[in-house]
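A protein chain is absent from this complex, but the other protein chains hold their places.
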Amino acid sequence: MIEIRGLRIADTTGRPVLRDLTLTVGDGDRIGVVGESGAGKTTLALALVGAVRPGLRVVAGQVLVDGEDVLRAGPAEVRRVRRRALGYLPQDPPSALTPTLRIRRQLRELATDRTEAAVATRLAEVGLPGDAAFQRRYPHQLSGGQQQRLALARLMSGDPRVLILDEPTTGLDGLVREQVLSQLRHLADRRGVGLVFITHDLAAAARMTDHLVVLHDGEVVEQGPTAEVLGHPRAAYTRRLLAAVADLRTELDRWAAPPPPGPVVLEVTGLTAVRGRRVVLDDVSLRLHAGESLALLGTSGCGKTTLAQSVTGALRPQAGRVTLGGRTLAATLRRRPVAERRRIQLVPQDSTGSLNPRRPVGAAIGRVVRRARGLTAGEAAAETRRLMGLVGLGEELADRLPRELSGGQRQRVAIARALAAGADVLICDEVTSNLDAQVGAAVLRLLDSLRTELGVALLMVTHDLGVVARHAERVVVLSGGRVVDDGPVDDVLGTPRHEVTRALVAAATPVADRSGSVG
Amino acid sequence: MTGLRFLVRRLGAAVATLFVVAVVLFAGSEVLPGDAASASLGPDATLEEVEQRRAELGVDRPWPGRFVEWIAGAIRLDLGVSSVSGQPVVDLVAAPLAATGLLVAVTAAVSVPLAMGLGLVSGLRRDGRLDRTLSAVAVVAVSIPQFVVAGLLVLVFADLLPVLPAISLPPLGGTALDRPEILVLPVTALTLFGAAWASRIVRAAVIDADATPHVEAARLAGLPERVVVWRHLLPAAVPPCAQTFAWLLSGLFGGTAVVEVVFNYPGLSQTLVAAVRNHDTAVLEGVGLLLAAIIVVAFVLADVVVMAVDPRLRVAGR
Amino acid sequence: MSRLRWVAVGCLVLVVLAVVGVALFGPLLAGAPEQIVGLPYSGPSPASPLGTDNSGRDVLDRVLAGGRPLVVVPVVATVLATLLGLLLGLAGGYFAGVVDTVVSRLDYVLLGLPPVLILLVLLHGWGYSATTMTAVVVLTGTPFVSRVTRAETLRAVEDGYVVAAYATGDSHLSVIFREILPNIIRPVLADFGTRLAIAVTLTAAAGFLGFGSGGPNWGAMISENVEGIRLTPWGVAVPAVLLGVMTVAANLGIDRLVGRVLR
Partner (left out) sequence: GDDAEPAGGPSGGGGASVPSLKIGAPHAVTDSEAGNPLATSIGATLIVMRHVYDSLMVLDNGEYKYQLAESVEPNADATEWTIKLRSGVTFHDGRPLRAADVVHSLRALGTKPSNRASVYALVDLPKITAVDDLTVRVPLLAPRGDFKEAVLVVFSPIFPEGLTDFTKPIGSGPYTLAERSGTTTRLVANEQYWGGRPTVDELHVVGILDAGARLSALKAGQVDYAIGISATGARTEAANSELVVHRGGPANANALSFAMNQKLKPFDDPRVRQAVRLAADRQALVDNALLGYGTTADDVVGMKLPGYADLPPRARDLDQARRLFAEAGVTALTLRTGEIVPGMLNASRLLAQQLKEAGVELTLEELSPDAYYADLMTLATHPFQAFYYSNRPAAVHLSAVTHAKAPFNVTGTSEAYQGKLAAAQATPDDKAREAAFRALQEEFYAEGGDLLWGFQEQLDAGRKGIEGVRMVQSVQLFDRVTGPA
């Protein structure tokens, strides 16, 4: 029902973003699209719904939905097609949710069935509470993962015939991810809904799709039955991609005891934080040593970001103390002197929102470089290029505006900016959620080197246990706003004690197992 | 809850503000040259008489005393008496206030939707032919001085092709409502400026709002344009618009002077101007305070609206 | 663009340049704009090609002399008002608490005073002069600009990039000017052109209210001669057209600029 014929999309400089891409999505087909960050996945997804971002243009080819060329049809037709057939989940829902609409209205807007009950079930399907109080909240009152799921629920409530999902599982913990995926699966099976599943999560792709397309630099480097591609990859890139995936089991076996910890840099004691009227963090304490890498684990909505924000001072905690190198920090960012502000850097979960839409990303990084290191404009420019290189961003991206970058590229800009500040405590909130395994691994290796060489302490929030096992030394598990588990990676994850931990571990699925079989 | 506290805080602030305004007004009318005494006496007055009248009006006493009395009175809604006609200011102002109120209400009813509509259209079709045209027209409309606009309107619609009354003359024992046609020209004159000006800001706000990701997302979801605009786009455009319309309304209350003179519309501004001419300080200060009150209220409302629309501000509680 | 478009645009540009030229260099050519040369409202003659105005002065001379005051005072005043408003609004929206309170009060007080009153009081106090008109424009313009700015800023400070910038060690000032300003300035700039027009009409209004409008200026000319428009249309038409071209050009120019800067 959707047919892409020789689609070629280029940016204003003529550099192609999609190269003569041809693809057919039949009724009920489930097609996975994986590939490097910046490969053109989102561009493809948008093309499917007949949209092209400003700064890009269609050079050649068509996208036919039920025979209608959505790239050339008038707005009215396109609208009808979208409403009738297509459901598109944008890459970072947080910014795509209208901030002035309560959850209830967000859901009813597109819904085919607008009854109270229906709304509640839609929320339940994605593992969100359906109660009235929750329905009365606004998007900004949700955690990243919750926003992600809200967007998904909103989308599915329209019962489209084809779902086009751009990285629907980013920022979801194992359990929720499990639930969401089986929901989707269920939907697909029951109603024969077609699926275009863009993801960096190969395991999810394996589970959800029959046909897999591997994109690299705007080109299809390999495609075929998902099992085939994942089982016996032919293209070099695909192999590299698979190799980069961190699998919990193997990593745990590989895991080596860390060197003796350095001095404590960051200490959080009795931290209690309230969001709205609800206590989100309840007397949380933890330590971070120099050069150490501490993973913060927990189900979506358990308070990880809140913790991160309270530590950086972006959010004023109800009670508790944060000390940096022995000195107690002011509760709010505004009260902290420049030096202290720079020493703790947060790479926020919503990287898009953290970039000034009106400033070229290069300038954004360069400014921090100059301020932090007191460099001349020239030196700063060089340093900026270097940093962007480190996170795998070509310098040609430097003078683009955030909206002219891919999701993953934006995320990496945010990382580069944090690095530029030269912090000794780095808090990474889901920093690899939008990155493919390969690029993600590269970024994490970069962080490791920072730790070992500069003794930077790392607090990383992630749902990818494989990554935790590969890059973390210690794990803290949050649940219901309390620390329920704390210890070296191998014994916390190897022999999980607390049931939350156990559940999370159980939910971690290696790519290999599931490939082929349809769970 | 935060909303209520906010409202209370704002209103408290408003009162404080009014006091300051009162002080400034008083000082201002002190600066205004001339005294009620010589103005209210006939041309044949002798020097003694002027002095005597001064004493009667109390303008010879030092200002602090008079200020305190005035404020004290104002709190009891007693704004003193006109030095010209001897009537209580409150009575004197009631009718014009009502008249202006009507004029403003009608003008607002016309120009706010108009400005919204035009602003939206040109904002959504930015840089299109329609947008360009509207912009040019708006600019012209704003650039022509009010008295010229009013004058031309009379010339064309009351004189050359007599279809409308030249001055706003309500029927005996009635109000403008009994003869709506007399409102047409004044309202047009005011709207031309108001709508044109406001539409420019609306346009800008709409352009900004149109660029936000959630609006794009709403379109990609295939929602009808109408829904996209009303539910997703407009809320983002509210803050500047709210301020604009608050300014428009309050501005209208005090700023209809020219129109009122040209169309002989017996409104507040005429009272104000006449008061200035006659050095009728009591009236001047009274009207001034009244206008100030209206304006402050308008802007408090604007703030409330902004806060009501954007939940993030509400939590921030500012 | 098509050939025709080019021609059209070219002509427009020429017209605008001509008007600006008249405004800037007219005074050099103008004879004695205040000299009464004949009876009021007399028609065109070799001596005075555009006839005379409401008090028998040569319209052409006044047109030539009457542009410059408008390109100086209103522009300066409007720029001042906008800058001031921006500063206050940004400060108020960004620093909650005391600053905000003070700024808001200030706005309310200024907004609370009817413009007519401000105009009259100042004109009485200082008489008609560039300073007075500037003051009036600033006093009446600033608070509104500041209100809009504040409202927009309040929203912007909640945005992630503002926090991020500050967290990476930027000072309040650079956060305000580099991060927030570009994201809120559009409505303010959109208002700028209008404000300019208002400033111009204010200078005219001063004459209208019977204050010496300090030498000829196109705005004042309109108000002086509008009553006799049936007797000598050109006394109003010519300055009106020139004025119109000037303000419209200024506005559309600004629009273009804004469009460029904030793509």
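Letters are used for the chains, namely A, B and C, taken in the order the chains are written, and counting of residues starts over at 1 for each.
Assume a residue touches a chain if its C-beta (ideal position, glycine included) is under 8 Å from a C-beta of that chain, and two chains touch if they have at least 3 such contacts.
A quick note: this is a predicted structure, and the numbers were derived from the prediction, not measured.
Taking the complete complex into account, the chain left out of view touches B, C. Residue C:123 is the one among C:23, C:103 or C:123 that touches the chain missing from this view.
Only one residue in the set B:134, B:261 or B:306 touches the chain that does not appear here, and it is B:261. Of B:17, B:82, B:191 or B:256, it is B:82 that touches the chain left out of the display. Although one chain is not shown, part of chain B still touches it, namely residues 32-35, 38-50, 56, 82, 84-87, 92, 95-96, 151, 154, 158-159, 162, 165-167, 169-170, 172-174, 261-264, 266, 270-271, 274-280, 283. The chain not displayed touches chain C at residues 34-36, 39-41, 54-56, 120, 123-124, 209-212, 227-228, 230-231.
The rule we apply is simple: only the chains that are shown with their structure count from here on.
Taken pairwise by the contact criterion, the protein chains are fully connected, each one touching every other. For chain C, the chain with the farthest CA centroid is A. Inter-chain spacing, taken between the CA centroids of chain A and chain C, is 50 Å.
Centre-to-centre, using mean CA coordinates, chain A is 51 Å away from chain B. Averaged C-alpha coordinates give centres for chain B and chain C that are 20 Å from one another. For chain B, residues touching at least two other chains, in rising order: 310, 312.
Residues of chain C touching chain B in their complex: 96, 100-101, 104-105, 107-109, 111-117, 120-121, 124-125, 144, 147-148, 151-152, 154-155, 158, 186-187, 189-191, 193-194, 197-198, 200-201, 204-205, 208, 219, 222-223, 226-227, 229, 236, 240, 243-244, 247-248, 251-252, 255, 258-259.
Put simply, chain A touches chain B in their complex at residues 46, 49, 51, 75, 78-84, 86-88, 90, 95-101, 105, 109-110, 138, 140-141, 155, 158, 276, 352, 357, 403.
The part of chain B that touches chain C in the complex is made up of residues 13-14, 16-18, 20-21, 24-25, 28-29, 31-33, 126-127, 132, 135-136, 139-140, 142-148, 151, 155, 196-197, 200-201, 203-205, 207-208, 239-240, 242-244, 246-247, 250-251, 254-255, 257-258, 269, 272-273, 276, 284, 287-288, 291-292, 295-296, 299, 302-303, 306, 310, 312-313, 316, 318.
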